[in-house]
Structure formats: C-alpha cells, structure tokens
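All protein chains but one are shown in place.
Moving on to chain A:
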Amino acid sequence: MPHETNGPAPRSRTDARRASPRLRLRIGLVLIAMVLSFFGARLVQLQGIDPKSYAAMAAAESVENVILPAERGDILDRNGLPLADSIHGKMVVADPYMTTDDAPALATLLSQRLDIDYFTTLTRLRKEGTRYQYLARRVPSTLANDVLAELREAGYKGITLEDDPIRDYPGDDVAANLLGFMGTDEPLGGFERTFNAQLAGTDGKARYQSGGGNRIPLGESTVVPARNGTPLTTTIDQDLQWFTQRVLNQTLKQYRAKSGSIIVMDSRTGEIMALADGPTFNANKALDADEDDLGSRAINDAYEPGSVEKVLTAAALIDAGKVTPRTRIRVPSSLARQDRVIGDWFDHGNIRLTLAGVIAKSSNIGTVLAADAFSPVDLVGYLQKFGLGQRTDIGMRGETPGILTPGDVMTSQQKDRVAFGQSVSVNVVQMAAAVNTIANGGVRVSPSLIKGSATTEDGTVVGTDVATRTRVVSEKAARQTAKMMERVVDENVGVAPRAQVPGYLVAGKTGTAQRVAPECGCYDGSTSVSFGGFAPADDPRFTVYVVVHAPQGEAGGGSVGGPAFSRVMGYALGRYRVPPTGGKPSRLPVEW
C-alpha cells in the first residue's frame, strides 16, 4: 500500500530501466519459441519415433489380460451319468522372492492342506533366480481358495492361484480303457484323445482395465467368452459296465489268466452297452498303471476266435442251401487232409452227428466236412459280410482289422482251418458283431460306441447315427442257426451247460483256440477261450461275448466263458427288465 501512494515516481523509474516494448516482445517471443520447440521436439520423440511403447506401458499399468479357460466336455454314459467330468481347479504358484523368509512355515501348512511333499515345497519356496514356481496342480478350487484365505489371514504373501481345470473319472476304472486319460495338459488316449476336438472347446479371453482388483467401470473392456467343450455321449451303461468289469476281473483271477474282454451288445441296435478289458487301470491314476493295460485289448489285439466261428460257417452254409440243421454227417475219429490231420477235442470213434450235433458238440471234423460244400471264395465272401477282416470303425484308436486271407489265394487246407476258427484273426468287437448278426435275424448292424454321432481325430464320423445294416444270411438261416446254438448250452447234449441263464432260452457257442503268444509270435500251448451268445434265444435282446486269454489249468470255452456269460447276461436281462419269453427250447436232434 505505501508503494501505491507514491506511485508515479517509481513507475517512471521502472519504465526507464525497461528496454523498449518492441525488444521485450522479441525476447519474449524467442523464449516462448524456444520452450515451444522443446515441446515440439518431445512431441515428435513421443509420437513420431516410438509411439507404441508408451501406449503399451500405459496399458500395462492398468489393463489386465485374462485367459478364460474353456471347460472340457463331459463323457457321458447312455443315461447321462458322467464317466468323465471336469471341475474347476487351481494351480498354486509361489513367488520365491516373497516366500523365502517364511518358507518353513508355508511349506508345513501347504503340505498338510494340499497333500504335497514338504521338502519339495520347501525347495521351491526358496528357489533363487525365479519368481514363478508351481507348488501344486489340479487342486479343487474350493480347497485352494480356503487355503489361500488362510494364508492371507496369517499374513503370508507370495502365493497365488491360477486356473487349472481338473479331469475327474468318478468310476475310477469303469470304462477306463475306452475313455483314456489325461496327461498334464493334453489327452493321452482313448476317447479323450480321439474326440479331443469336440471335448476341448476353445479358451476365451478377457481384457479390461482394473484398479485395486476391481474392474474400472468405464474403462476399456473386451471379453471373448470361452466356448466350452461339447459333451460326448457313449452307448455304455455305467452300472452294466462296472458289473461286467467285475465279472471279468473275477474270471481272470479265478483262472489266473493273462487278459480278457467281455462285450455286451444290444442285439437290435448294435450299441455296445459294456466293453470290459482286463487287466484294466484306474483312469484317475493312469500313470501308475502298466503301460500295456492302458489301451483296449478288445480293439487292439487280434486273436484266433476258435469254434465260435463255426456258427458263422454253419449259418453261411444254411443260407447257401448247402445244409440244414438236420443234415446227417458221419464224423470219423480223425480226418486226414493232405499232409495234416484234423482232430476233435474229445476222443471218439466213428460217430453220427447232425449239423446241430456238430455245433452242440463243437466237432472240428464235422464242420470241415460240412464246409466242403463251399469253395474258399464262398466261405471268405460270407465271413467278410459278417465283418471279419475289416475294421469296425467304432471310434477306438489303433483298431486291428484282424487277418482274413482273401478267398482267391486261400488253400483248401487253410479253408478247412478257417471253417472252425483257426488261421483267421479277429478283434473282440468284430466277433461280437458277427455273432450278433445271427441274433439280429441275419442282418449285421455295425457296432457303435457313440450315441448320435461324433467326428474322430482323422475325420471319420462314427456313432449310432451312421450305423449301417446289411443282410448277411436269410432270416430263416439265422433262426435255424440260433436253434442249433441253443443245443450248445443243453445239459445233456451240449458242451456249455454252465452258460445257461435260469428261466431263459440261451443260444451260444464256445470257442477254444490256440493262442499266439506275443512274446514269440508262435503257438506256445496257451489258449484263448471264448463264449459268444445271446438271449432270449427266440427274441434276442443282448449279445454277450466273452474271451479269456491264456487261462491256467483245465479251461475251456464252456467252463471259463460260460459262467461269466451267464452272470453278465442275467444281470443285463434283469437290469433292462426283459422277461423270459416262455418259448419252447430247441429239440433239434444231435445224432442219428
């Protein structure tokens, strides 16, 4: 204020000290220009030279990129029960930089709660030169969150969770050989791998700005939702599959057999309702199992079917009008064919059997004599129509087509052996489908394991939707063959009375074949015993086929396969409420 009172005098003094306005303006202009040119230079540096890096740095400050894991599709049984399902899981990750100091305490707590090794955890928590260490994988989400909350409460830092879905097989070993199993990140076998494209789904992505763990409402935000995998529905019945596996396991144990398979098929639709392989494995702990048990032997291994094949020969002969079930055959005690002698499994002199008797008593000689009406081409043609020698393409990996020598290069000796089921190799599904052809009135339905349809890894569409039906033999021939097969389980005339299911008419056929040992590629004296059949014989609903490889002791198709067949068939008939038909048992004569 005092300055203001004597205003005029000082003002004039300042005016004098200041340079002329023009000069001042110029200096000011230069200064401003200099400052602005600095700004300009900086602008060029920021925007012109490397504009992206700053934008990226700014984005990294607050933008979060999150992968939304797709949920793997379930594998369901025919009733919609999960055979394999996926649940939320977490991996527990440590930042050793932050956990080194509390490592012992953390390791104690984590090893107790997550059931992991204390010392491994301790080492990882203290690892130097890294900021990312897995501690546990595939921990159920709820447990992982609880543990993390506990850690936070106790004041520990440096442990985080990340998404890590878990694949669970509720039945442990139920259908394990079909389902396959998962490795750390990828499917390693079975349906899991074959139908991975369908099951896997596509991971989604979310990108949003966040502050303090919360999404900024008006910030940048893009979400590509995850597309979950599509469930795969199989034709397997979980309970029946379990029962079948237990029966097989019991049979293998009882006869100390090397391996075996049982298959249950819906006679009318060709749907495989149970396919048991033994020994099997626990799909939840697949890596603990023997590598040989991981695949499906029913699909991957070829073996000689033995006498079960006789029913195919007989049905073909009847269809071609060469024989009838009552055709009389004189069966000598042995049959010399060129340089080889064909014998029967039981010692006999000259006996007189009908064709039904040949089947009931499983006479090789009788079958060979009956099959003399066929040329190799005829016989092989029929067998091919029954599905032998070709893959069934049911969606299983590594299926063997079996071995069926083409008819035009088959010698007559070979044909004789093929007629009773040697010198020809099949897989279990092929053989079951062939026997089922008789059950289904002479029409072969291609077997299927997938309900609806699904595309395999190599692009083949499989499933019930694409199942084919082809007539192989006439309905009359099939019925007559079934009548003959009924005699097999007859107490008085047949070889497998133990395959009977009380109250039901059962048709079946035993088989005992020399087995080729995989170790030497030769017949080592061990056998493959089998039993294939269907019930009720006059209106078949199920076809069950049992094969047991290398049983110990006195074991034949009737004694080993028969009881297993009976149990599985009895259970299946009860489970699907199939009442006895009350039909009259077959009275076909076996001798004359």
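FYI, a residue touches a chain if its C-beta (ideal position, glycine included) is under 8 Å from a C-beta of that chain, and two chains touch if they have at least 3 such contacts; residues count from 1.
The rule is simple: contacts and distances are computed from a predicted model.
Per the UniProt record, the absent chain's protein name among "Cell division protein FtsL", "Class E sortase", "ATP-binding cassette domain-containing protein" or "ABC transporter permease" is "Cell division protein FtsL". For the options A:200, A:247 or A:318, the residue in contact with the chain missing from this view is A:247.
Checked against the full complex, the candidates A:181, A:386, A:504 or A:534 give a single residue touching the omitted chain, namely A:504.
Per the touch definition above, the residue from A:123, A:141 or A:455 contacting the chain not shown is A:141. Residues of chain A that touch the chain left out of the display are 81-82, 85, 87-88, 140-143, 145, 168, 170-174, 213-218, 238-239, 242-243, 246-247, 249-250, 253, 278-282, 285, 288-291, 293, 306-307, 334, 341-345, 362, 364, 417, 420-422, 495, 501-504, 510-514, 523, 525, 556-557, 566-567, 570-571, 573-574, 577, 579-580, 582.
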